[in-house]
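Beneath this line is the structure, given in structure tokens, with notes to follow.
Only a portion of the chains appears, each positioned as in the full assembly.
Order of writing sets the labels: A and B. Residues in every chain begin at 1.
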Amino acid sequence: MLFHVRMDVAIPRDLDPTERAERMATEKARALELQRSGKWVHIWRVVGAYSNVSIFDVESADELHEILWNLPLFPFMTVAVTALTEHPSALSANA
Amino acid sequence: MLFHVRMDVAIPRDLDPTERAERMATEKARALELQRSGKWVHIWRVVGAYSNVSIFDVESADELHEILWNLPLFPFMTVAVTALTEHPSALSANA
């Protein structure tokens, strides 16, 4: 099941530098791991913003929440979730 | 170059049925053609809306405008364009 997720990140300026570095490193590791597992299908940077637009392919909305909630930078994100479905004009629907 | 495009469609109720059918058919044909050519990389339907979220891979912003402006349903769309770039946590950036 596909979900479109936009994440806008705002890390507080007074976050401890070590914690900041750790969270950013584990966030990246987690993102790579989820991409390799096929759950986090796409991630793009929005030009001119500390934001990404992502596509997730998960078993359920519950699984998506589990993933998002446990991202190391989640406490500093505004997250917008949009459910997607196959478009009737997509190649996949017209094979 | 990647762009994220959301299109919200609102076809007027009083549009001539033949014109409507023609526009919808050519819109679909055009979407399939652009997908086959690799310009229109992804198209998903937004659940519960006459809307799509799409990813375009074009030579330039000019080319994207040319494509969007000439879609048969363009006169009935609200279009939001967001420029994208590679995310530092994407697999492609960490190969």
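Note that a residue touches a chain if its C-beta (ideal position, glycine included) is under 8 Å from a C-beta of that chain, and two chains touch if they have at least 3 such contacts.
Source: prediction; values computed, not measured.
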### Task
Could you tell me how many identical protein chains the full complex contains, when just 2 are shown?
10
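In this text, only the chains that are shown with their structure count from here on.
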### Summary
Copy-to-copy rotation (subunit A on subunit B, CA atoms, range 0 to 180, rounded to a multiple of 5 degrees) logged as 180
### Message
Taking the mean of the C-alpha atoms as each chain's centre, how many Å separate subunit A from subunit B?
### Response
22
### Task
Would you pull the subunit B residues touching subunit A in the complex into a rising list?
2, 4, 27-28, 31-32, 35-36, 42-48, 52-53, 55, 82-91, 94
